[in-house]
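With one protein chain removed, the remaining protein chains of the complex are shown where they sit.
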Amino acid sequence: MYTTSSRSKLDGYETNTLQTSQHPYLPASSATLFQAKATQKLSFEQIGQHIGRSEVAAAAIFYGQAKASPEDIQKLSELLGIHHGLLEEQLSGFPDRGRSVEMPPKEPLIYRLYEIVQNYGYAYKAVLNEKFGDGIMSAISFSTKVEKETDADGNNWAVITLRGKW
Amino acid sequence: MYTTSSRSKLDGYETNTLQTSQHPYLPASSATLFQAKATQKLSFEQIGQHIGRSEVAAAAIFYGQAKASPEDIQKLSELLGIHHGLLEEQLSGFPDRGRSVEMPPKEPLIYRLYEIVQNYGYAYKAVLNEKFGDGIMSAISFSTKVEKETDADGNNWAVITLRGKW
Amino acid sequence: MYTTSSRSKLDGYETNTLQTSQHPYLPASSATLFQAKATQKLSFEQIGQHIGRSEVAAAAIFYGQAKASPEDIQKLSELLGIHHGLLEEQLSGFPDRGRSVEMPPKEPLIYRLYEIVQNYGYAYKAVLNEKFGDGIMSAISFSTKVEKETDADGNNWAVITLRGKW
Amino acid sequence: MYTTSSRSKLDGYETNTLQTSQHPYLPASSATLFQAKATQKLSFEQIGQHIGRSEVAAAAIFYGQAKASPEDIQKLSELLGIHHGLLEEQLSGFPDRGRSVEMPPKEPLIYRLYEIVQNYGYAYKAVLNEKFGDGIMSAISFSTKVEKETDADGNNWAVITLRGKW
Amino acid sequence: MYTTSSRSKLDGYETNTLQTSQHPYLPASSATLFQAKATQKLSFEQIGQHIGRSEVAAAAIFYGQAKASPEDIQKLSELLGIHHGLLEEQLSGFPDRGRSVEMPPKEPLIYRLYEIVQNYGYAYKAVLNEKFGDGIMSAISFSTKVEKETDADGNNWAVITLRGKW
Amino acid sequence: MYTTSSRSKLDGYETNTLQTSQHPYLPASSATLFQAKATQKLSFEQIGQHIGRSEVAAAAIFYGQAKASPEDIQKLSELLGIHHGLLEEQLSGFPDRGRSVEMPPKEPLIYRLYEIVQNYGYAYKAVLNEKFGDGIMSAISFSTKVEKETDADGNNWAVITLRGKW
Amino acid sequence: MYTTSSRSKLDGYETNTLQTSQHPYLPASSATLFQAKATQKLSFEQIGQHIGRSEVAAAAIFYGQAKASPEDIQKLSELLGIHHGLLEEQLSGFPDRGRSVEMPPKEPLIYRLYEIVQNYGYAYKAVLNEKFGDGIMSAISFSTKVEKETDADGNNWAVITLRGKW
Amino acid sequence: MYTTSSRSKLDGYETNTLQTSQHPYLPASSATLFQAKATQKLSFEQIGQHIGRSEVAAAAIFYGQAKASPEDIQKLSELLGIHHGLLEEQLSGFPDRGRSVEMPPKEPLIYRLYEIVQNYGYAYKAVLNEKFGDGIMSAISFSTKVEKETDADGNNWAVITLRGKW
Amino acid sequence: MYTTSSRSKLDGYETNTLQTSQHPYLPASSATLFQAKATQKLSFEQIGQHIGRSEVAAAAIFYGQAKASPEDIQKLSELLGIHHGLLEEQLSGFPDRGRSVEMPPKEPLIYRLYEIVQNYGYAYKAVLNEKFGDGIMSAISFSTKVEKETDADGNNWAVITLRGKW
Partner (left out) sequence: MYTTSSRSKLDGYETNTLQTSQHPYLPASSATLFQAKATQKLSFEQIGQHIGRSEVAAAAIFYGQAKASPEDIQKLSELLGIHHGLLEEQLSGFPDRGRSVEMPPKEPLIYRLYEIVQNYGYAYKAVLNEKFGDGIMSAISFSTKVEKETDADGNNWAVITLRGKW
């Protein structure tokens, strides 16, 4: 019914860039990575494929929210044309997570996700508890992906999947 | 690889109940519905199947976060043994959404979802913008579901899917 | 191009009701008025026409955000079948405005209006200053209305107009 | 009855300028655009006419709240005398919306809009639900404009119209 | 030029009443006093004259923000027809000030005063320091009054005077 | 009874200065104006007299809270010895009000004014409503002044008058 | 020079009472103790002398901020005429401290103490560190008292002493 | 019983220094004063003795919380070896108090003082009201000191005295 | 060196009780359990031993922060003399965790734990990352205990151990 498609090729106009003035708490690696991405006109889909991770995981490295492995650093360095030593130094520590979004989010797209938690939080908890018993879904042993579906009427739907260990 | 299973039969011990003292801002319908659910020992899976909606949507009606249609009211009344007139009166208005979770969430399970938004918010936005262009994923023309997967090692994984119109 | 329509007739299922447990800071008149409105199955459009005010102004009286004149009280008493003395007593004071919405709003529909202020606030200010010079748009010498438009494709559009003295 | 007028010609004294020290979270494009606007002594009315958008939409691009299309960038570059490459680079990303107004707003003019949401929020919701049923007015598929009316007594009125898809 | 006038006679419709549900943190005396005031249809001007205090001071006693002297209690008891023992008991303690307005104020009229502090705070400080040297204006050894002026064009002006010991 | 006096002559020691590190959100004009004022050793009383405004209004221009007219700019330029072009450029926009005081105020003198609003807010509202009916005192069509009184015992009293259109 | 005096005899008018509606988070013992104190017209000075503690410590027991020993309970029961069993039951637990003042304090008298911490906090720290080295003044192994001094001009001074183990 | 002692001689290791990165809102004078103090290895006790003020008052000048008199400036200039003109310029304005401690305090030592206000606030108020009647202890006509006591067991006690006009 | 001891026998005076007025958001089971505990004069040590859990886990069940198993309910019912059906009903749901402590904690003892997180948070993270690599210590697959040590000088030390899966 649905077809899944995406736009892996970015024209210069739609590259994600980072306004560092707007993100003062991101690590130095973020500026380095986003600048190279803009120069190379690469999408996160292409970057994710290159490093063998989902697009969201690739973007999370860019925003300093996920740890890059030595292999990630190697591949990012090659793909993006960043000096390996520089990238290794900037990505060598452990991520100081949680710094990219000021809560509650002001950005409308991110606010919609926040709103889902606000409105459906207890409904999720009730269903999860009934399915799994008492416990919790990990946000760390966790993977997530974004897909695009187009229905028969030509409408696009964004599908976000969260998968966490119980 | 994964098998999807769930526990639709509740023993009395694991019924979701509502501590009304803990949820002062829920509508009157919530107490009515949860009390009947506990008496009937029904799971949200059973309730969702009966009214033809996902479990999460069923739970959202219980928490006053979704509008029940006249058909929903009819079926809930039958299944839960609640007087139709009472339920119709209590569910007749438009939901005053957003009242069930105090933000930031204190409940650890719900906090994990909040944390995902906090950590991955801009990564989602970046990937969504690249896939769809400028715009937003609706949190209203929106459906969501929870599934349980068990991997080869016997570990359980909770899978939450969010699907919103772009 | 657009046709403006509305649904003045409420079936019982879609009457606006007031969950008083969810609105602890509203005045006593709110419960009285909403209860009678539900009993009479009247829409705000009908009520507004009866008292000669816009629907929004009528609703604002119900939520304790606008002062009812003696004539308003007289007409509301007749239309809604509320004892005049009771309504006069409950509506006799001056409104203690601002108590109905806890900011930031949790309700998604109201949040969207809040988001417009958050995103467009300075754009409005810049345009207003250029059109009117330094000053301010009154939120007191102010009227507002809501209209419904349906476009050629059958999509509905909500149109909110704010008109304030400079 | 009313005459609609505006002042499209700015004298130097009343140009909107941007105090960048007061808006640290705006993107780099904002400084570029406002500086050129001041130099060219252009009003948002003139700019909006040139790019074929409403004044408010034009101002929203200046404040980083709306995405400029390649055509917008082309026309803004010409009108404002900004190097096209620079403007393209600064406006190429996706807007990080919501950064211009710190909520609750301190600016009196913007606060009045906030106050309208605070006071009339539930009245709008009640009327909209009765007119449209359950749902929401989009703040994204959305347009807005500002008009100036002068009544018979010579008083000026600011009229803001919000139009969002349901 | 200006004439100072006021309306000391209240018709029932415009008596200030206290919605106790809206003011849960006021002392018991507030309900007693406001109820008697409504019954007696007295204005604060009349009450202030009777007890020999300004209107604002009289209202401050009603809201639990000022200490009533034994003489005040005696006179209020007589004027308002409240049993002296009851009033003495309810007013015998020391006021627990600051409980009537939740800050920032949501009430538009009170917000305007808050806005004046927000906008003019440092201007007042600068002028006061230049006039008086380093120090502070007492908010305790302090009196205040409200007057009404009508200008030649028939416009009303509210004049609030604050007088505090340096 | 009272004599009104003030100290228009500043010795260098008691000039109001602006610690720009403490006021990062003030416009560039503030630094320019305060620096010149310190150099010229002028009081706000002298400045106000020169531009024909109250001292508080003069100070409000310095803090970026009031719009300077072309005449104000001309006179301030002359009196303070600031290059007219620079001052015109820095003061040409519309004020972005509300940025000078972080609420709640930490400064004790400004806090006392805040405390008056907190304690007397509803008393003012009650008295104003009884004198004027429903409505609001404008904080925009508004003037204010500060006076110094010395009583028979030699005590100084600060008298602040707020005058706003109803 | 100074004479220290106090008023140990309360007339009924100046007894401290507890408005329980204003202190919803105090324990049940608070209402019991304050009611008996009002009936007996006893001051905290008299109560403190009877139980052999400072006035402030006695008041702290009343507000649920200090643990009453069995001897305290015995003596309070006798002095205040409260049934020993009731008082023992209400005071038997461990205090849940910190519930009496909502921070920042709205009460002006308590705010002044808060303001001292706000203004002098680092000055105290600097002096304490220089006198004692690195460390902290205990707020638990701690005693405090209030004294009244009258100077030669008849002015009263409140002297609060804080003494904490380093 | 107790002996009062202090350490007026600082070795370089225990000089109070100011991490200006941690105190961005202090005035320029703070950096000047602390730097000179570190160079001169002077304690606040020595500085206080030199300018004839308590140690805490001396420290308050360093943190920009108290006004330095011309004599203070003269003596500080001499003792600390700071150019008089520079110090006069930096200390010439009126203090913008309240900027040194972000409330609630994060620093444990300062938090203990805050905690005392939180726990004992109403106990102080109750005792003060009984001793002095209705009113307030000034935080402006106010002096404070810190003393060190050593008890028979060799334990050190910090004694802070607050003395304010009623 | 250290001896570990505790006081398992409670005299009535030191039983932990629950002031339900102070904990409005706890579930109904909390009142039931604490009341029975006070009647039976049992310590958490005795209760923990009876149900085969640590004292802290036992207390966590009382505060509604941990799920009681059917066996726990059986044993608690016996030990505390509570009707099994009542306890089963009150404890049958899934805990709504996080409701017992309002953050930041006002209670000094709990605040000290909060302060440890505030001060040592990044130190813990740094050491944990170095010992375990990137990841997280679970607060759910987690156990904790409290021990009492007395050193050679007779000082008591509280030892809290947190043990969480990585």
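A few notes on this one:
Labels for the chains are A, B, C, D, E, F, G, H and I, by order of writing; each one numbers its residues from 1.
Convention: a residue touches a chain if its C-beta (ideal position, glycine included) is under 8 Å from a C-beta of that chain, and two chains touch if they have at least 3 such contacts.
Everything numeric here is computed off the predicted structure, so don't read it as measured data.
The omitted chain makes contact with just one of the residues G:37, G:125, G:148 or G:163: G:125. For subunit I, the residues touching the chain absent from view are 6-7, 10, 14, 16, 43-45, 55-57, 59-60, 62-63, 65, 97-98, 100-101, 103-105, 107-110, 112-133, 135-139, 142, 144, 146, 148-149, 155-166. Touching the omitted chain from subunit A are residues 24-28, 70, 88, 92-94, 96-99, 103, 139-140.
By the touch definition given at the top, subunit H reaches the unshown chain through residues 12-19, 21-22, 38, 105-109, 111.
Rule of thumb we're sticking to: only the chains that are shown with their structure count from here on.
Counting C-beta pairs in contact, the pair that comes out ahead of the other among E-G and A-B is A-B. The geometric centre of subunit F is 56 Å away from that of subunit I, both derived from CA atoms. For the pair subunit A and subunit C, the distance between mean C-alpha positions equals 41 Å.
Across the assembly, subunit F contributes residues 14, 16, 94, 97-98, 103-109, 111, 115, 118-119, 125-126, 129, 135-136, 139-140 that each touch 2 or more other chains.
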